[in-house]
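Let's turn to chain A:
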Amino acid sequence: MITRPRRTEAAAKPSGRVPVDLVATGLRVAYERDVEILRGVEITAAARRISLVIGPNGAGKSTFLKAVAGLAPVTGGLVTLGGVDITRWRPRDLLAHGVALVPQNGTLFPAMTVRENLQMGGWLRRREKAWLGESIEAVVNRFNLPRHLVDRRAGDLSGGQQKLVEIMRSMIMTPTTLLLDEPTAGLSPKMASQVYEQIAALPGDLGVTVLLVDQNVRSSLAISDDVYVLAMGLNNDRGTARDITERLGEITAGWLRQGVSGAVKS
Partner candidate 1 sequence: MVKNIIEPVCANRRKFLAGTALVLATSWSGLRPAAAEDKAPVVLGFATGLSGAQAQYGRDNVKIGELFAEQMNSQGGIDGRKVSVVSGDTQDQPDIAISLARRLIREDGATALFGHGGSGLTLALSQALKSTKVPLLLSYIWGNSNTGPSLPSVYRIGPFNAYVATLMAKYLKQSPYKNIVILAEDTAYGTDFAKDLSGKVDAGLKVETIPFQAKIQDLSPVLGKLASGTQPDAIIVAGNYQIIYSLQNQIPAAGLKSQIIGAWDYPTTPEFWETAGKNGVGVIYATFTGPSVKLTATGEAFRASYAAKFGRDPLFYEYFLWDCLNALRKAVTDSKSVDPAVLTETLAKVSFEGTTGSIHFNQEEGAWNQALSGTLFMKQYTEVKQTDAAAKVVAEIAP
Partner candidate 2 sequence: MRRPKSSPKSLLDMQTAVQTLILGTAIGGVYALMGVGLNLIFGVMRVANFAHGALYMIGGYAAYYLTLATGAPMPVAVIGAMVVGGCVGYFVNAILLRPVYRSRLERPSEFTLIVTFALSLMATSAAAVFLTPNYRKFEGMWPDTITLFGFVSMSGDRAVAFVTALILLCALLWLVHFTDLGRGWRALTQNRMGADIVGVDVFRLANLAFATSGALAAAAGAVLVPLYLAYPTMGESVIVKSFVIVVLGGLGSIAGSLVGGFLLGWAEALGSVYIGSGYTDIYGLVIMLVVLLFLPRGLFGISEREV
């Protein structure tokens, strides 16, 4: 059964919140009439697991994540969180219900210090200063951020550090679900592996359900549990990370063929 709760800040307190599945059923997105980017995508991000969405360029991976986060115009289908309909919810309401988003482009506040950025992460509970302080402290410790960086301007940090701070900021509200879009885009391989290391630990350490969209297929497969392959706005394949890793050559070859012929068969 699907229920529609109130979407207010009152829901922001995560007391007793347990990780639940995030399910997209028949999700459709069209920015313009008749030009559908997603044509009925079915993806389940199971609780406390890392679900990875991969696919060729233009498959609709990022659009899918945006649609779940309420940033793309959903024209059909449902997104539910533990049975609750959260379709078309704005990021603010999603966050209040435990779903955090880290978009692909940098979203830090460059002129603020890292600490202020983390404080902004707790915006919905900004009046609870004591709680916020503790939460920031916990996140800084959890992610082993060097102390001297905490009072540095966020804009002065390296790209990898900025991405880590963004993920840290999304953890301040102790979400149950984290949506990550291309977290290592533009990072050096060394920085990328640090970021993946942190992501990999999220389900185990913090009980977070992770839905990851990534171009960096090999590295992201290494930390994922379930994998969905999208092509031309539709589900193309799915399996466990091990399963997909084994068939990866075949799958990417398929993407190449598709790029040539433009045909889709699922």
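As a working rule, a residue touches a chain if its C-beta (ideal position, glycine included) is under 8 Å from a C-beta of that chain, and two chains touch if they have at least 3 such contacts; residues count from 1.
On how the list was made: all candidates are chains of the complex that A comes from, given by their letters.
These figures come from a predicted structure and were not determined experimentally.
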Touching candidate - 1 or 2 - for chain A as found in this complex
2
Chain A residues within the candidate 2 interface of the complex:
9, 12, 69, 90-92, 95-96, 100-103, 105-112, 116, 119-121, 123-124, 126-127, 155, 169-170, 173
